[in-house]
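What you see is the complex with one protein chain gone and the rest in place.
Showing chain A:
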Amino acid sequence: MAVQESAAQLSMTLKVQEYPTLKVPYETLNKRFRAAQKNIDRETSHVTMVVAELEKTLSSCPAVDSVVSLLDGVVEKLSVLKRKAVESIQAEDESAKLCKRRIEHLKEHSSDQPAAASLWKRKRMDRMMVEHLLRCGYYNTAVKLARQSGIETRTEALQPGRGEPAGRGPAGHGHAGLPARHTHLPLQGPAGPGPVEDANPAVPVRQLPAAPAGEQLRVHPHPAGGPLGHQDSCYKEDGSSRSPDCPVCSRSLNKLAQPLPMAHCANSRLVCKISGDVMNENNPPMMLPNGYVYGYNSLLSIRQDDKVVCPRTKEVFHFSQAEKVYIM
């Protein structure tokens, strides 16, 4: 990969990027916990009620038959309690396990194996793209991408909100429950999976926070226009300084990056136009009489019969005419 990211850098980025990745399953966990508590409380009170009735009857010398039937009622309520309790605990346990799985996935970023680390980086990009696509309302694309990238399990319960009150809306990793202080960006687009309001009204705050992911995909190319050395060379009118590897020189990014701030470079770094290699003391920069500068090693490699042809102006010079320049 072109951009070098040390483990420390990855960790720092994780801190600012992955809040929703963990917070959303946490909110689900919280929600399910509360639902479980409600269920248990409700069934417990039912049991208590029936038992109270039984106690009352007992104190008034009842017939055995009535006691038996009341006891049957108690047994029934206890069974219902047992069933509901088991179900609810299963549900909350599931969401806790989802939290755990996501953390384990995030931990992969610091894996010792380089293959695992670069796979993680690729998946990170795909994750951000899926979230961005969802926010734009391109639901089908998002699902396809998630499937192909193998991150489908992460988007768990990604369901269409097409007019049906889905249990969870397409913001599947349900940004539900995130506090309203996040400014919201409602899903747009007729192509999108139906208006957000279609989702289950029982789930609070179904609006998407604009900040993280989707914004990030837009934010990333922004600072990137910066650090990638977005500079005059990428915007020369005649396109003479384009480099095929430079992202800012590529068609669409060129347009996107135009209004962005330039990168800040306090120190010179020179790159030979012929070879793409760095020009430094091992490959000193040499100026031809027409003012164009190339690396010494590159000039050697294009030298023919003691002459060199400037690749940019096609002028022919003697190899000895190249002068060393000193860059401090």
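Quick note on the criterion: a contact is a pair of C-beta atoms (placed from the backbone, for glycine too) under 8 Å apart; a residue touches a chain by one contact, two chains touch by 3 or more; residues count from 1.
Note that in this section contacts and distances are computed from a predicted model.
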item	value
Complex member absent from the view - protein name from UniProt, among "Required for meiotic nuclear division 5-like protein B", "Myotubularin", "Kv channel-interacting protein 4" or "Protein MAK16 homolog"	"Required for meiotic nuclear division 5-like protein B"
Sole contact to the chain not displayed, among A:Val74, A:Leu119 or A:Val309	A:Val74
